[in-house]
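So the structure is just underneath, and the comments pick up after that.
Up next is subunit A:
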Amino acid sequence: MAKRHFHDELHDLEIKMLAMGGDVQAQVGLALKGLIEDESHLFSKVVEGDDLIDTYYLEIERTVVDLFALQTPVASDLRLLTVLLHINLHLERVADMAVNMAKIGALAEELPRNDSVLTHLQEMGGIALKMIGATMDAFARRDLDLCLELPRMDDPIDRLNRGMLQEVLAISDDKRLLEWGIRMHVVSRQIERIGDHAVDIAEQVAYLITGEFREFTDASHPQGAD
Partner candidate 1 sequence: MSTDKPVFKTRDLGVRYADNVAVAGITMDIAENQITALIGPSGCGKSTLIRCFNRMNDLIPSAKVMGEILYRDQNLYLPEVDPVEVRQRIGMVFQKPNPFPKSIYENVAFGLRANGMTDNMPTRVEEALKRAALWDEVKRDLKTNALSLSGGQQQRLCIARALAVEPDVILMDEPASALDPIATARIEDLARELKDQYTIIIVTHNMQQAARLSDFTAFLTVDVDETESRRTGVLVEYAETSQIFTRPKDPRTEAYITGRFG
Partner candidate 2 sequence: MRPALSAGSRKGRLSETLFVGALLLAVLIGVAALAALVISVLSQGIPRLSIEFLTSLPSRFAEKAGARPAIFGTLWIISVCTLFSVPVGIGAAIYLEEFAKKGRLSTLIDVNIANLAGVPSIIYGLLGLALFVRMFAMGRSVLAGGLTLGLLVLPVIVIVGREALRAVPSSIREGALALGATKWQTISRQVLPVALPSFMTGVILAISRAIGETAPLIAMGALTYVTFVPKALGDRFTALPIQIFNWTSRPQAEFLDTAAAGIVVLLVVLLTMNTAAVLLRHRFEKVPRS
């Protein structure tokens, strides 16, 4: 085989990317757990765990640029490398969101909580976790159909996010509860953006598979037929 070393390196990079995806998903799960189940010791764990994500990010970034310079990749190899760069960035952002959630959780530790809002958040968080898993799965298996599922999975999150406002307004009487509610609203915004990032990753994977870049949805147009 002509370029054995290069293709082995590509394979290793993919593995690393998938591992990073798993860790990012775990980070989000941890932050959510801390918020939902009121286990505040988890928050500092999330913040510490972000260092590992950053290491992944830098390594992957550096390796991709090296491979561009040294291997002059073409066709699917080229697309894989550009897609890896994008996924890298999106995952890193998702990890940041998990950290934000943890930090907010730490700030809201002493505040009273509301079950309805928490259920809402749990539902949103569950979907977001599933979406991260699905998009990384689609990447691992190069599954175009699964990629196209992601925008659909995102709809409930958007809906739930819009519903959060109502939920928070409903608890506006108690000032401390309201403060907590507002903070949770910010959390829901984070989760909504995690969903968006997952859709973006799926977009990239679809490009990797088909060679054609198509935006799945953007704010001005609802999702098209295919």
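By definition in this document, contacts are C-beta pairs under 8 Å (C-beta built on N, C-alpha and C of every residue); 3 or more make two chains touch, one makes a residue touch a chain; residues count from 1.
Here is how the candidates were picked: all candidates are chains of the complex that A comes from, given by their letters.
Predicted model, so just to flag it, every value in this text is computed and none were measured.
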Quick one: in this complex, who touches subunit A among 1 or 2? 1
Complex contacts: residues of subunit A adjacent to candidate 1: 1-3, 6-7, 72-79, 210-212
